[in-house]
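Here the complex is missing a single protein chain, while all its other protein chains stay put.
Coming up: subunit A.
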Amino acid sequence: MSTQQGGRFFFNVDWITILIYIALCAVGFVNIYASIYNPDNSTLFNFSSNYGKQLIFIITALIVGFSILLMDAKFFSVFSPIVYGITMLLLVAVLLVGRKVAGNQAWIPLGSFRLQPSELAKFGTALLLARYVSSFNPKFRDFKSIMFAALIVLFPLMLIMLQPDTGSALVFLSFMFPLYREGLSGYFLLIFLGMIVLFIADFLLPITLIIPVILVIGGIFVYQNRRKQKVMFSIILTTIIAIAYLFLVRVAYEKVLEPHQRTRIEIMLGQKTDPKGAGYNVIQSKIAIGSGQITGRGFLEGTQTKYGYVPEQSTDFIFSTIGEEWGFVGCTVVVALYLFLLLRLINLAERQRSTFSRVYGYCVASIIFFHFFINIGMTIGIIPVIGIPLPFISYGGSSLWSFTVLLFIFLKLDSNRMGFI
């Protein structure tokens, strides 16, 4: 009976995704071990050390994950507003009773563990967003539905900004992808991309060059649409807004961003070098990764890793250990694992019959994608330093559990794709 029941529970589960998940956790464990490895006392396996803790985290995460698979799929859809509500309350609570760690009030102490509500908020938001789309079937053509979706996403984002934890807050921008998939105009993505491009261009090029370029591009579009007055008008408006943005972003950059954030951006854009100060992390991380060359220095052989040259190496900069000890080959394998996972998640999402499951699937893929891109991009110097973990690999219980929960809820929904929610 029990085998039959177990078989029923795990029926239709996508084992390939679980295998990739386990592989990434294993990569994490091995590299955390290497990051913390100390040649002087390497003999005993020590559960009080961080790699020992990570092993416990992985085991408990698997237990949590498989427990989720045993739950009823309907639960998530039904209780999503409540989950969202609880996580929002926790976000408020952390501002009141949280503990400050490294300038961020992001942690609630719970016995020997610390709870990070911003991690929980990600899947709370994902659930509610999926519930909203599946219940009301908005096409995001009207202002009202866009506003509503934006509220769901921006509310936790704002709360997290208050901590202030800019990195985690930025992750909420990844909800643009599921909204786009559900009908949000592609222009939103383009505008967003355009804002980033203009921001970077504003840094690197003189404004006397950017404005004529914008005007020329705008002019070409106006000429092409010269018979459609309405379109022409909106193009002219966009051009004016773009130019205004150039000046606004300068003011915003000075007033809104913290000095250390400005420095990180300037370092990433090569406008500033500060090898002893703010640039130290990135330079050391690049040195460690670059020194791995093609095949890497080998497990436990990375000198930069072993002798502590990269700060935060087991958490946010874990990828530098992979880069140094496993080289270009190892890095490519890890990137490929992530890419495979992401593409698979999208494919799984698309095969759902229920909108809820599809939207949720997109949310999971987008959140993982955002972490993956920003974290690795930061360690190799193409993204400014934003302190968010590498999913499944970085050291830390909160991060691993929340990604596990996020992923396994989707796997549960997927295994139940034949039923209706």
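Following the convention adopted for this analysis, contacts are C-beta pairs under 8 Å (C-beta built on N, C-alpha and C of every residue); 3 or more make two chains touch, one makes a residue touch a chain; residues count from 1.
Assume contacts and distances are computed from a predicted model.
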Record-based protein name (UniProt) of the chain missing from this complex, from "Penicillin-binding protein 2", "Amino acid ABC transporter permease", "Heterotetrameric sarcosine oxidase alpha subunit" or "Ferredoxin-like protein": "Penicillin-binding protein 2"
Candidate in contact with the missing chain, chosen from A:D165, A:E182 or A:D316: A:E182
Contact with the hidden chain (one of A:I346, A:I367, A:I393 or A:L413): A:I346
Residue among A:Q304, A:T321, A:S398 or A:N416 that touches the chain left out of view: A:Q304
Sole residue of A:Y338, A:Y395 or A:F408 that reaches the chain not shown, by the stated touch rule: A:Y338
Contacts of subunit A with the absent chain, listed as residue ranges: 39, 177, 180-183, 186, 284, 286-294, 303-304, 307-309, 323-324, 327-328, 331-332, 335-336, 338-339, 342-343, 346-347, 350, 362, 365, 369, 373, 376-377, 380-382
